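As structure tokens, the structure follows; a few thoughts come after it.
Only one protein chain is missing from this complex, and each of the others stays in its spot.
Just so it is clear, A, B and C label the chains in written order, and each chain counts residues from 1 on its own.
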Amino acid sequence: MTVIDSTVLDRHGIKPDEYERIQQLMGREPNLLELGLFSVMWSEHCSYKSSRVHLKTLPTTGPRVVQGPGENAGAVDIGDGLCAVFKIESHNHPSFIEPYQGAATGVGGIIRDIFTMGARPIALLNALRFGSLDTALARRIFEGVVAGIGGYGNSIGIPTVGGEIVFDEMYSGNPLVNVLCLGIAHRSDIIKGAAKGTGNPVYYVGARTGRDGIHGATMASAEFDETSAEKRPAVQVGDPFMEKLLMEACLEVMKTGAVVGIQDMGAAGFTCSTSEMGSRGGVGMTVDVTHVPQRETGMIPYEIMLSESQERMLLVVERGREHEVEAVFEKWDLHAVQVGEVTEGARLKIHERGELVADVPNRALTDEAPVYHRPMTEPSWQKQVQQLSLSDLGAAPSAQMTFERLLAVSTIASKRWAYRQFDHSVGTNTIAQPGASAAVVRVKGTTRALAISVDGNGRFCYLDPYQGAMLAVAEAARNVACAGGEPIGATNNLNFGNPERPEIMWQIGAAVRGIGDACRALNAPITGGNVSLYNETEGRAIFPTPVLGVVGILEDASRTVTRTFKSDGAPVVLLGDNSGELGGSEYLATMHQTVAGRPPALDLQREAALQTLIVTLIRDGLVESAHDCSEGGLAITLAECTFDTGWAAGAGAEAGGLGVTAEVPVLADHGAFSTNAALFGESASRIVISVASRHVAAVMAAAKAAGVPARQIGRVGGRRIQLTVNGQTAVDSLVAHAELVWATAIENKMRRAPGAAS
Amino acid sequence: MKFAVVVFPGSNSDYDAFYAASRVVGEQAELVWHKDADLKGADAVILPGGFAHGDYLRTGAIARFSPIMGAVTAFADRGGPVLGICNGFQVLLEAGLLPGAMVRNDRIKFVSQLVPVRVEQTDTPFTAACAPQQVLQLPIAHGEGNYYAPPGVLDDIEANRQVVFRYTSPAGEPGADWNPNGSLNNIAGICNRRRNVVGLMPHPERAAELPLGSVDGRVVLASVVKALAAVSR
Amino acid sequence: MKARVYVTLKPSVFDPQGSVVAGALQSLGYADVKDVRQGKFFEVELADADPATAKQRVTEMADKLLANPVIESYRVEVLQ
Partner (left out) sequence: MKARVYVTLKPSVFDPQGSVVAGALQSLGYADVKDVRQGKFFEVELADADPATAKQRVTEMADKLLANPVIESYRVEVLQ
């Protein structure tokens, strides 16, 4: 028998004090299998040991919240007895090692979390971060990730309806792949991942277990270094066809009412599903690994328990109704096998050929996992990067040149190269597809629709994590509001570096505070989320990158608007102030190779007022289009409103939407940079709307009543984008030209990619 | 009338077709499991889109052996209207109910977008309500929609007016720029010689309601209602 | 008993994958790559059968399922 020494503990990522605790909880020394169970369950990924104390501070309740954090996914009431069930999940490290499979299995994992709750998934979104497309590595990863997301989602038939992609050298060695899935369930059909009822059989169904991903959970929480190369065989291959069968069969089997509890096997596989289901239900579970269907021969209990093979589910079934459950799975050519049963007491007992090989108190693995109040220190460089002296930047580039450069920046340019590879029309619910401010999906059988957006700005969070996180919430909610959606819930993915470093922990603490404050102010309770730490390569962390997913509701789906200008001559109104803040802007990064300053100010009360106003205006049918201002500022926003964001073939050059003429207000003096600041500054709380002339007075009155600054800045019309500042022409481009630059920038870069072997 | 929509393991547009036929067009519709042997008295059959059996061998290759395909073939042989959409089209090709085969898109990648498609023939049950040369805006979403037929076969298909849908510009002009997948002769859909079996890559069922961006697809399902009404009259 | 079935697109059928790979190789600096064709193969493991029977059975499988005669041709090889 292996002696548990420091080498063994190291390999399991267990610290000496953690081992002490394990021995206490066990009342004896664990054997190697038991140690393995602890190592995966106490990994950062499964236990949230570094972030838990912070996550506790998030607002998680609200009138519509049916299920907050803690289950496989959150749920909010959307009326008519229905719930929206959604969650976001990351697959960052696996996507770096094998972009296609890493992203594909990431999609598969979050889909399982949703249908496990008894919801039918109807929408996927993703938030992606890559290095600069000028490098072959980033192109290869981007190409693979996009193909993997499409490869899985398209096949299973859940539309990918939106997302966001940011390119920054900070992510070159550590891309981010965050995927959000949303499903619809009858409130009464929601099933939880809890085991109940002594003697109830425990079933395993889905793909057979192989040796893949063993130690995957611990790997996902360990910093990358050269030795990660050795862990490479730990790549899992996704099987979307199997998942499709599982999804249909599980949803069908839940209708029988014979399922007591169900959980997918994700990170930490069989170990996680058995121990979590047991501890949630306050019961024990006994299983025999011999019954687990295996893909390879000679697997030992350790491997079976820790394997992260994809597309597997664990079910607790009401005793006496086994045949009903088995019959449904047989119909789908899946063979559910009984692997154990629910027991009294609260222990997880694992057998091999009837012999007891591990015996652990359930809760020791789950609720008793360590919780750390890790030290937090503001980074020594923090104040310094917030300094921004425009006079040190040299000459201000011309607005026209800046405009054309920014249109082609990968982060701002159209992402159609990516989303054309995603089936966004399957399911016939998609009202606003990729390219819109927020995705909008209708809820069949009702008049309602849901608007969903995912957003994050790592640069802002690097400059000020508290402020940056608030801005992420505000932007996601504002995007939802711009489609007419009133926020009803949010989910978040915290992507950070190594929490054992006090500066990183400080970023996490500040960001979570920011999320909490903003979600409270904007009435978007957090119903779940995910934490991905150790996003570092060779000691260099990514930008702190919290990604927010906000879900909003429209009572009348037909009222939704898109960002595209609709009618010639319509007045264009700017809601909010054009304060010209340049800190952390794309303008500074692109034109001055500078990442500095304070992120834009955010007054949460004003933001809330703005969002309430836009939702009301859209509901009342007073606006023709709405688009929020973000990367690239007002100039880019106005340009995007002229682009034909339809998803038709050839939309673009020939099409060329309606142009715009506008006088861009200047509210702050930035010397030689005043013009560029007004055009490209990224101040928060701004929305550009177009309004039929007859409604302008009503819109202005409503804005006034709401205390939201509003001014008419121009008109829709013509074939050009003509922007003046202080009466001087600053930007003058043909819509067709600008749209071509914007629409083709990414595909032009990708043409240089060596096509991934497929 | 009654539609049967076949459900293969991996079909993902089965419910969409069912929904369009029943809720939008307003006819009866029933989902039929691939292991069933009969079509439940349907008047028209739809093989829906998706990834039957994961499309793992070739698209449609395994699905053609499903028990229901015997009934579909017999139904087609009796002149019953059969529509294959996307993956359903691929199944019809593999089953030999339609000529030719599908190859990977010429630019390799999956393509998901709205495309203009010109109706070439109106004497099939699925285009009977179309105007000649009508251009429909329909979504495509596929990785293997690059239609191929050996040279002689292709000539026959054209000569027999079996090309039912072609990719064109919005104004109805064919051209390489408007061909999304490299399909020979810009073919988007074809029929058999008897004209009762039609397959197409675009998804009419996803373009049947205004909120979804196009209602042009509704005519494809409405056509068969009209065609069957004409027959029974 | 193992057999392999090699499936290739017929020469008259355009091979998009092969041509993308050829382009990628050229852009990686392999200017001497004139053409690439991509094919696939299946390694079929059979419960015991003599080589002749195996070959016949696997050929049948290829005919029926593994290759599409409209666009593909195949070759069967029995390994041991």
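Here is the rule we use: a residue touches a chain if its C-beta (ideal position, glycine included) is under 8 Å from a C-beta of that chain, and two chains touch if they have at least 3 such contacts.
Computed from a prediction, not measured in an experiment: that's the story for all the values here.
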Of the candidates A:D239, A:E341, A:E607 or A:E739, the residue in contact with the absent chain is A:D239
Which of A:R295, A:R353, A:H373 or A:R540 touches the missing chain? It is A:R295
Would you indicate which residue among A:L25, A:I97 or A:M700 is in contact with the undisplayed chain? A:I97
On chain B, the omitted chain is touched by residues 53-54, 56-57, 62, 65
By the contact criterion defined above, which parts of chain C meet the unshown chain? Give residue numbers in ascending order. 6, 8, 18, 21, 24-25, 28, 30, 32-47, 49, 57, 61, 64-66
Interface residues of chain A (partner: the chain not displayed): 97-98, 101, 207, 210-212, 232-233, 235-239, 241-242, 295-296, 309, 333, 754, 757
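Keep this in mind: only the chains that are shown with their structure count from here on.
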Starting from the mean Cα coordinates of chain A and chain B, work out the distance between those two points in Å. 35
Using mean C-alpha positions as chain centres, tell me how far chain B is from chain C in Å, no decimals. 29
So, what's the distance in Å between the C-alpha centres of chain C and chain A? 40
Quick check on chain B: which residues sit in contact with 2+ other chains? 108
Which chain C residues touch at least two other chains? 17, 20
